[in-house]
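A single structure is presented below for examination.
With one protein chain removed, the remaining protein chains of the complex are shown where they sit.
The block that comes next holds subunit A.
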Amino acid sequence: MATPVLRWCCPGRRWVFAGIGGVSRHGRGVPTGSTSSGKRGQSSVAQQPLITAQKPRKGEREWAAVVGLEIHAQIASNSKLFSGSQVDFAAPPNSLVSFFDASLPGTLPVLNRRCVEAAVMTGLALDCHINRRSLFDRKHYFYADLPAGYQITQQRLPIAVNGSLAYSVCVGKRRSQMVTRTARVKQIQLEQDSGKSLHDSLRSQTLIDLNRAGVGLLEVVLEPDMSCGEEAAAAVRELQLILQALGTSQANMAEGQLRVDANISVHNPGEPLGIRTEVKNLNSARFLAKAIDYEIQRQINELENGGKILNETRSFDYKLGCTVPMRDKEGKQDYRLMPEPNLPPLLLYDSGSLPPGTDPQQVINIDQLREQLPELPRVTREKLVQQYGMLPEHSFALLNEVGLLEFFQNVIKETRAEPKKVTSWVLNTFLGFLKQQNLAVSESPVTPSALAELLDLLDRKAISSSAAKQVFQELWRSKGKTPAQIVAEKQLELMQDAEALEQLCCSTLEAHPQVVTDVKKGNPRAINKLIGLVRRATLGRADPTVIKEVLERQLSS
């Protein structure tokens, strides 16, 4: 629901895995042995712990996995973090590159106010402490898409620290129960994005696009408080929703506006944490969960086979479904951090500390930004549950799809139907159709008003619910028609003419004396046959309960 791509159950705060040690474990879990498919392998792993945690068998070892995340979110701003170049995902290569972005000698960084505000708002939304004074550092490494040879970031004294991110995962046998978990936010730092390298192996060339170089990023560091791919994916999803609600990032993973690195280790409960690996550049929620679960199982297998975990950087091969060491990250990286000398400390104020007479354009007031914070997804969901008596998982589902909540609210506004009815129609029928055709809410052929009108027809019993489904299908197919038109065209309206119905019933009884006899003999099913006959005669436009009433009255008279 909340994260439809996730399939596995997380039984506890920490995953606890069974382990027998030695070769016999081989077949389990990851696709190393005969269990083949990665999905099945991971699934079996996920089921394991409940059993073994309760009944440890001889020679078994328990494993707990620890997952921390570094999430890079591109800041939604018109211009880059330190230069006036525009930010646009789709622009032609190297068309949005200022002298600073290309690191021409003598150019200097000038901090973008909008990016600072985005960082402060994100920090506030994640309950962080906002540092009134933060610093910028240079992090050095040579890479073709890093023109200056260093990235300006905030390693030592970032803009926000010590926050928390609450997210929910589904638990229980039918995965119908939502449980809230919390990951601590270690820090949020402002930093520059790099450019993009394109390797042309045919001509052994590397092509560089600097459009992205210098775009503002928020790096959100989550403490290793998660224990499996699903939790990590749910946390990332929640962060994504928060960023989108704040408008601080579009956070579209497919466009690279949200990128995740995961730090993963396993250990035996009660013992110190294991050596961690870092899986870099996870660009979709699905691969994020997959990669983490794969890496957890790989480490367990490695350790159970007497191997060692190397502190290394790995990448996820989404075709093979496994993580592999990154060759260009081999060897010890020393980033030779040093303070960025061209940027004075970033000072932030609150209403209390604001020096009198300062130009509001020159300073950033945290309190002012706090007042402007929009409603966060958590609150929106709580309101939905309260206001409409919705199940929590339904509130998650409404928020998870871009534009779905707005669609829902627009339908609610225009219809007299019960909110529960609306919820069910939006989440089941409407969302089902969208998913089936892989459409976004904004691309839907059915407008909120059309659905509202349809639900009104249903609500005042003008049509039956099966007819309503038919109307919906028709709405989806033929744009521009109103539900009323479709109902009229297809003659789907319920019979409102009581006299006509009386007559239909009467003539049906007359035409089927045998069935009437059966009824009178006490065959309980016989009445259904009569109802069916009348319905057929009305072309399905009469409400079966009404028909039943009429028939029963006529039979008993």
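Here are some notes:
In the analysis below, a residue touches a chain if its C-beta (ideal position, glycine included) is under 8 Å from a C-beta of that chain, and two chains touch if they have at least 3 such contacts; residues count from 1.
Assume contacts and distances are computed from a predicted model.
Taken from the listed names "C2H2-type domain-containing protein", "Glutamyl-tRNA(Gln) amidotransferase subunit A, mitochondrial", "Centromere protein X" or "CCT-beta", the protein name that UniProt assigns to the chain not shown is "Glutamyl-tRNA(Gln) amidotransferase subunit A, mitochondrial". Touch with the chain omitted from the figure is made, among A:S95, A:Q177, A:T206 or A:Q372, by A:T206.
Looking at A:Q86, A:T107 or A:Q250, the residue that reaches the missing chain in the full complex is A:T107. Touching residues on subunit A toward the chain that is not drawn are 99, 102-111, 138, 140, 142, 144, 147-150, 204, 206, 208, 334, 336-338, 341-344, 362.
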